[in-house]
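Excluded from the complex is one protein chain; the other protein chains are retained at their positions.
Moving on, here comes chain A:
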């Protein structure tokens, strides 16, 4: 078929502007809302929101083409070309339309993120392309099976449900078979787990192979073989899918942390957050204020998960505001939950944690605690403590800090010596 005839007569030519307009006008809000600024993988991850809609459009278009070929009785008239040679050129524009929808959403998400899509994460796009190919081929089969007018709408609805629905199941692994959870990628400290890319690839390849076999030779034996191919694809996809939890992301390699050692404390952050130096400078300002108030600051603040002695966990999921930096510094300065509390379940000093965090944050910001984060009692307590002389505040802090490191010491929720 001439290329211009193919494009002129294909339903994908009509669907493409509809799909692109749908994405640009109706979905761009969702695509841009949760991006992590400056982080490439986040652009690829957020762009995957449109997969269910693109899959529905591909399935509907392919079913339309299949129903059209059935209506024209093309395969009943002893054609010179085989069934695959007739079907694939007709389905190619449909698949390309789906890919164009993905490309549009990738463009929108990249612009919102402010970073190009990371080359290390382009495998996600490959997996999604294969899922769209599987939808296209299955949609074509639907178009040949179902009654003509009902084929495209049913394919649209079923295609949408099969790609959108698994994410809502209480079991984790079905969502990874259809690349349904990709939009959880990624905050700045995470990257996509390769298992999450292999699972939908294997499953989609199985479905594509089965569909191609059924298109080529629609007989009962092929049906059995097709079931086997889908089963093999699912079996290949299950080990990676079961190995993931509900989330397809894994921790980023610590070697990519950028450590600023020019001042005290040393601060190690991910390059997207720490490279412009602003967060580090603010952290050091706040740390200096806390040290002037008498608190002890760890020597190194790092995002890394394996902490050496003298290091404390400190980091952000996206570009932080001053208040975020102060709060994170406060939680780095305070001790973590003691082991005995994890084992026994009792942690008597726990009610002191919130007021203590708020107090440290206030000292760092040199501003009273903001409304809304604390319960009224805690807020009142922190206000009273802030009015005491410095030594009393420090004594209160040290007493509670020590209590937070044990399980059985009670918290000191009144100001020592004052009218608390």
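One rule holds for everything that comes next: a contact is a pair of C-beta atoms (placed from the backbone, for glycine too) under 8 Å apart; a residue touches a chain by one contact, two chains touch by 3 or more; residues count from 1.
Here, contacts and distances are computed from a predicted model.
According to UniProt, the chain absent from the figure is "ABC transporter", selected among "Glutathione transport system permease protein GsiD", "histidine kinase", "ABC transporter" or "NADH-quinone oxidoreductase subunit B family protein".
Checked against the hidden chain, the listed residues A:85, A:149 or A:380 yield one contact partner: A:149. Contact with the omitted chain, checked across A:20, A:103, A:145 or A:164, is made by A:164.
The chain not displayed touches chain A at residues 22, 26-27, 30, 33-34, 49, 52-53, 56, 60, 64, 147-150, 152-154, 156-157, 160-161, 164-165, 167-168, 183.
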